[in-house]
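In this view, the complex is presented without one of its protein chains, the others remaining in place.
Naming follows writing order (A and B), and every chain is counted from residue 1.
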Amino acid sequence: MDFLMGNIWLWGPITAVVIAAVITVNALVSVYLERKVSAWMQNRLGPMENGPQGIFQTLIDAVKLILKEDIIARGIDRPLFKMAPYIVFGASFAVFAVTPLAEGVSPADLDVGVFYVLAISSFVAVGIMMAGWSSNNKWSLYGALRGVAQAVSYEVPLSLAVLTVVMAAGSMSLQTVCVEQGGGFWNWNGLALHKNPFLVGSFLIYFIASLAEVNRTPFDLPEAESELVGGYHTEYSGMRFALFFLAEYANMLAAGILASVLFLGGWQPLLPALDFVPGPLWLFGKAYFFVVLQIWIRMTLPRLRVDQLMYVCWKVLVPGALAMLVLGGLWQLMIKG
Amino acid sequence: MEGILFVLLSVLALGGGLWVLLRRSPVDSALGLLTTMVAIAGHYMLLDAPFLAAVQLIVYGGAVIILFLFVIMLLNLRQDRLRARRLAAGRWVYALAGVAVLFCLAGIFLAGGTSGAVDAGPSGTVEAFGEALFRRWVYPFELTSVLLLAALVGAVALTRHAAPKAEDKA
Partner (left out) sequence: MDFSGLNVAALLPELLVSGGGLLVMALHAAFRGRQDRQLVWVSLASVVAALAFCLNPLTVEPGYFGSALSDPMAFAGRITVLAALVLLLPGGVAYARSRNLPQAEYLSLSLFAATGMMALASAGDLIVLFLAVEVLSISLYCLAGLMGERESSRQAALTYFLAGSFASGFLLFGMALLSGSAGTLDIAALGTGLARVSGTGTQWVALGGVVLMIAGLLFKVGAVPFHSWVAEVYSGSPTVVTAFMSTAAKAAAFAGFGRVLLALGSVSEAWVPLVGICAGATMILGNFTALVQGNFKRMLAFSSVAHAGYLLLGLMAVGAAGESLEAVIFYLLPYVLANAALFLVAAKVSQAGSGNYKLDDYKGLARRNPWLAGLLALLLLGLAGMPPLAGFMGKFMVFSAAVRAGHTGLAVLGILTSVVAVFTYLRPVVYAWFHEPEESGALNLDGGLAFVVWVAGAGLLLLGLWPRLWLDLCAGIGV
């Protein structure tokens, strides 16, 4: 059921509202998760004051952010400065339109779904660039330059890794990719050594590259707080800052969703017998597994230097992804006929 | 619905083009170009070629414009440093060229479109695209790869060996 395309006047606004709600709730949950997970890893308690185990902490933070004064410093390129957060948020928002929720159920099951996600998410870089430039602040500009260089570079191994899956599934539609992986977790692309062993390599490359795409440690150079204050959003405050914040966590979730769709079966249950659990639960469960993984890595690894960042991309991930693509393609041709 | 979208996208595309020409700040111009590119991607979507639309977004929005912006920011061209360049006598040439182009394009309309025999394949789906690209047009495709490779080798050669000697080679 491709309801968005069916009647866009009816379903368009509904989908938009639902996605907005998902993004907001996701930010609340993820921030709380991040704080708690990092606290546990460091043998602390984390937020405890508001509500049981401090679960209302992020809600209160959100209210604080909304009520804060919106400061626009002098010397700032106003129109660009104001537009930037919306572009970043809009790009993160639009990615969710093709999420496959269950068998045959996605807001829009585009023929070129995977490609659409890659295309739209590349617009985040435009927003980051605008934010960094318009702020008229050296920290912002450095953050933006780093962020964009990183995003553009890591898009290459990311796309190549995604292409391996597309080749194996024979389709760019996220639904078809999910359907292909049915029948139990041993058929999931990221685990199915018997289907196409090179997909496992692609899985690893995809995950590393997606960390860089969403600016998470060890690739958080664009907003490295010890060097650049806050990176491209140094000058932002209040609601506009909140938009960047929302977008960042939305991107984390989107990366998780895409990873689970491409490599862990999306809405497919762990075992065929667990079919009674609805698809969205599986999908979001897997996606949050990746979110937690991202937090875990953040707490474990130090940040890379800029030259190391580029080295990893162009000399390790890109050749690796190319090798996976070629070998995976050969496997597909020779073994599977 | 399609008619409304068509008009909307066309206005965006043309407005973006005008914005590129009329704004003095190079960053603004680059963003105007981006608007045009995105609007054209929308046109592809209307023409039932979603794959082409996505390619347009990735290539232009995600890469070309970003690199433009990158270069502009590295050069740090600020609008206060850019003075309006006077075109002097040359402007009539440009104006003439523009009118000539307009004339040509108007000709297409008056002629009721082109003969339209350039067959782009059955439709803009991925399959049709792949079929055309890797069968009939595989030679140009491969030639493009030689082009890119030559550009890559040339860029490396120019930056590594042929740059003017810098004082501090750190």
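Basically, a contact is a pair of C-beta atoms (placed from the backbone, for glycine too) under 8 Å apart; a residue touches a chain by one contact, two chains touch by 3 or more.
Computed from a predicted model, the values in this text were never measured in an experiment.
Engineer: Need the list of shown chains touched by the one chain that isn't shown.
Structural biologist: Looking at the entire complex, the absent chain's contacts are B.
Engineer: Taking the full complex into account, what residues of chain B touch the chain not shown?
Structural biologist: 100-101, 103-104, 107-108, 110-112, 114-118, 135-140, 143-144, 146-147, 149-151, 153-158, 160-165
One rule holds for everything that comes next: only the chains that are shown with their structure count from here on.
Engineer: Using the touch definition up top, name the residues of chain A that touch chain B in the complex.
Structural biologist: Within the complex, chain A touches chain B at residues 77, 80, 110-112, 115-116, 118-120, 122-123, 125-126, 129-130, 132-133, 141, 144-145, 148-149, 152, 155, 172.
Engineer: Under the touch definition given earlier, write down the residues of chain B that touch chain A in their complex.
Structural biologist: Listed in rising order, the residues of chain B that touch chain A are 27, 31, 34, 50-51, 54-55, 57-58, 61-63, 65-67, 69-70, 73-74, 125-126.
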